[in-house]
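So that we are looking at the same thing, I have put the structure below in structure tokens.
Here the complex is missing one protein chain, while the rest keep their positions.
A, B, C, D and E label the chains in the order they appear, each numbered from 1.
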Amino acid sequence: MTHQRKRIEIVVEAVRAAEVTDLLDRLGATGWTQLPVLAGRGRQGVRRGGDLSGVLDNVVIICICGATVAERVIEAREELLGARPAIVNITDCQVLRAEHF
Amino acid sequence: MTHQRKRIEIVVEAVRAAEVTDLLDRLGATGWTQLPVLAGRGRQGVRRGGDLSGVLDNVVIICICGATVAERVIEAREELLGARPAIVNITDCQVLRAEHF
Amino acid sequence: MTHQRKRIEIVVEAVRAAEVTDLLDRLGATGWTQLPVLAGRGRQGVRRGGDLSGVLDNVVIICICGATVAERVIEAREELLGARPAIVNITDCQVLRAEHF
Amino acid sequence: MSSFLSLIPPPVMFFALGFGAGAVRAELSVPEALARSLSLYLMVAIGLKGGAALAMPGASEGLWAALTAGILLSFLLPLPAFLLLRLGTKLDRETAAAVSGHYGSVSVVTFAAASGTLVTLGVPQEGFMPAVLAVMETPAILTALLLARLGGGGDAPKLNARKLAREVLLNGPVVLLMGSFLIGYLAGEPGRRQLAPFTEALFPGALCLFLLEMGLMAVRQLRAGGKGLPVALIGFGILMPLIGGAAGLVTGQFIGLSTGGVALFAVLAGSASYIAVPAAMRLALPRADAGIYVTLSVAISFPFNILVGIPLWIRLAGVGT
Amino acid sequence: MSSFLSLIPPPVMFFALGFGAGAVRAELSVPEALARSLSLYLMVAIGLKGGAALAMPGASEGLWAALTAGILLSFLLPLPAFLLLRLGTKLDRETAAAVSGHYGSVSVVTFAAASGTLVTLGVPQEGFMPAVLAVMETPAILTALLLARLGGGGDAPKLNARKLAREVLLNGPVVLLMGSFLIGYLAGEPGRRQLAPFTEALFPGALCLFLLEMGLMAVRQLRAGGKGLPVALIGFGILMPLIGGAAGLVTGQFIGLSTGGVALFAVLAGSASYIAVPAAMRLALPRADAGIYVTLSVAISFPFNILVGIPLWIRLAGVGT
Partner (left out) sequence: MSSFLSLIPPPVMFFALGFGAGAVRAELSVPEALARSLSLYLMVAIGLKGGAALAMPGASEGLWAALTAGILLSFLLPLPAFLLLRLGTKLDRETAAAVSGHYGSVSVVTFAAASGTLVTLGVPQEGFMPAVLAVMETPAILTALLLARLGGGGDAPKLNARKLAREVLLNGPVVLLMGSFLIGYLAGEPGRRQLAPFTEALFPGALCLFLLEMGLMAVRQLRAGGKGLPVALIGFGILMPLIGGAAGLVTGQFIGLSTGGVALFAVLAGSASYIAVPAAMRLALPRADAGIYVTLSVAISFPFNILVGIPLWIRLAGVGT
């Protein structure tokens, strides 16, 4: 009654989020969800959003998709990494409605 | 030292989130967490929260639970889907404290 | 082309989040991301952030790390649980760039 | 040109600025919390001012007629709206019913802009108009629900009566408007004087900021939900405010309101809700398409009312003639 | 009725409106950012007004006595609170200590509401009272920590002294109040005049909006944390403001404050912190139950003080007699 899918999670700068979601759209993802980020740490040190220009804000993008689209995302890594995401992680998941993804 | 559990993640309209959490409560989940959503795309196109009535806001609901509760959620799909969630995805996860879930 | 990593997700009070991220830093995590929480339910009942002192606000901390760091986090459970997180769940995931985690 | 443009009230110019900035995709945005805060402020200020005005001697003359007329109009206006939609567009029954509810109800900010314009023009208005605004918010919701159910067959959504009653009687704008109105009334003239810097002096500026955001929001919504919008629906979003406004104009004159009151009554009847009704419809008619009613109300009829409706009704009510 | 109700200050009526709206679960909510912004605004405005008032010739008379008395009360009031809680309720030592700290400390908004009421009544007040407010914020935190440790055995939470000192001396409200007070003092009369539209004219309106949210928040907190609340605790939440207020009243008269000053002193002593102390307790006494102290302070004692306490202390201080 559930179906195997992939869950892709990407942390990326808010100002470049549209590049990532455009890419997901083009690769055939049926949708995505953007969540706000309060703060983070990575190679560039601590990032805390809220400066007035917004350039220090990050977002999390979640995309549930089939294995094929996930493959395409992995293959498009050059283009994806061009948007300089901080993290891309992919998890196996089950979904209820196969026809949606 | 860790225990096998399920992680259920649901994207749903903010105005109907209570229906989902009530259902989770009734099915025996020990808890849930709601996160805000900035924007999303799905079959209905792009949704960006922030209209004054709040009807376009979405939230993400995360629920960590045992396999039994997860089964019940899957079985209650009719009722769950009545709240019109956009996504329901379920992942395997490990938790530290078995007694909590 | 992808690499096996762990995804640790922790729900904890906002006022104690720094204790958790400091611990992650000390255990060798290369980074973490904090997301805001709207509301939640657990053993203490419903928590809805937004009181003026901020003591009822929760956050979600996500940390992608290798198996070794994840092991260390599990071993440091005493110290981690000292910060009284509500949930700690760990998932397997794939990442694109091994060198980052 | 400058002399013509200088007749446009600053809040309307800010609406145009927001709309223009959104249209050319300028990187301009207003924090959501600010928009919601300004919306609360406007309701509190309108309520307080109205209540204080009603507390003045003789100010309640004509009140009951206006309230009754407002309630009736709110109940009735969804009917022509529903007919137009069912005959002239391909909307399903439930969405058509939901949309028609928006047009029976009213828009607080359209009212605020019209009221501000009257103040600038020096045209007096009945102090109880904010109460009329408040009572017109919700009757239309009931009509919309009846329309959704009539002939809907066994498939019609189950109506949770208690939930609905709460939604209708206890929705945020109504409670806030009515509560502030009552407080303004009880506090009377001393209260008015104490709160005037907040409710009166600040009002035009706050309205400017808010209309800037409404302009941005209209474009945003047009972009997100306007793509597939059939021409017939856009036509409805322009025609219906004219029908409602005309009905309001005639009714206002019939019950004997002042010139300013007639103009405001027409503006109210012609305006469409974008806070209370969408929220109610989302819960009561979940299968109706929220994208359509939010877009029509926020992105078509609201701009039309701000730019065309308000000056039109003020003129037709007889101001300046 | 109207003439009786019209004596209630508008901010208090807005508190009632928020409480009532929350109680009937109306769909009304204030953005969190607005609540926090108004809270900042109130502290800045109170500080600036107080500082400017202190800069007036002769205004510092009685200042030191009031500061000393305020500090002492803040230190001492947790003692009866702790005793009451340990003898009359089943709270564990740590939670009892945390709760008692809230009642030694003070509530900025209760002070603001009382001060506004005095202004409306035309009763003068000492300009330095905001400084008294600021110094009363934190001594109670120390007492609470001592109470938590005394007899706590080896199990008592390790006290990180540096962290604690920072929490006590550098918590947000204290820094903001004291800083604004100092700025108001330095800027003197010219500064006061320049900032008056912001700090004075806007104050009553901002307080109305904020108390609306406090009413909503009280109900929300009552609902989330009030379910299991034993009757004895609720009783404590009403009794303790009376004890504190009475102590403040007597002390204020003893040190020779004016009628308005005595009333404010009683209000301060009777009020309970809901910003600075919860935050400090959460860090210093992590095993204390935050749900209990937030609920008691925000949802029981705050409403009681707004609705009953302020008029009571103003009357008992001798205003209007």
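We adopt the following convention: contacts are C-beta pairs under 8 Å (C-beta built on N, C-alpha and C of every residue); 3 or more make two chains touch, one makes a residue touch a chain.
A quick note: this is a predicted structure, and the numbers were derived from the prediction, not measured.
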So which of the visible chains would the left-out chain be touching? A, D, E
Touch as defined at the start, partner being the missing chain; which of D:66, D:118 or D:208 qualifies? D:208
Given the contact definition stated above, which residue among E:191, E:225 or E:303 touches the chain not shown here? E:191
List every residue of chain E that touches the chain not included in the displayed model. 31-33, 36-37, 40-41, 44, 48, 166-167, 170-172, 175-176, 179-180, 183, 185-188, 190-191, 194-195, 197-199, 201-202, 279
Which positions on chain D touch the chain that was left off? 2, 5-6, 8, 10, 13-14, 17, 20-21, 24-34, 37, 120, 197, 201-202, 204-206, 208-209, 212
For chain A, residues in touch with the removed chain: 13, 15-16, 44-56, 84
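Heads up, the rule we're going with is that only the chains that are shown with their structure count from here on.
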Return the chains common to the contact lists of chain A and chain E. C
Treat each pair of touching chains as one step and give the shortest count from chain C to chain E. 1
Maximum distance between Cα centroids and chain C occurs for chain D
Which rotation angle, from 0 to 180°, best lines up the CA atoms of chain D with chain E, given as a multiple of 5? 120
For chain A and chain C, let me know how many angstrom lie between their CA-based centres, rounded off. 19
So, in whole Å, the Cα centroid of chain A is separated from that of chain D by 39
Which positions in chain A touch two or more other chains at once? 35-36, 91-92
Touching at least 2 other chains, the residues of chain D are 32, 36, 279
Can you name every pair of chains that touch? A-B, A-C, B-C, B-D, C-E, D-E
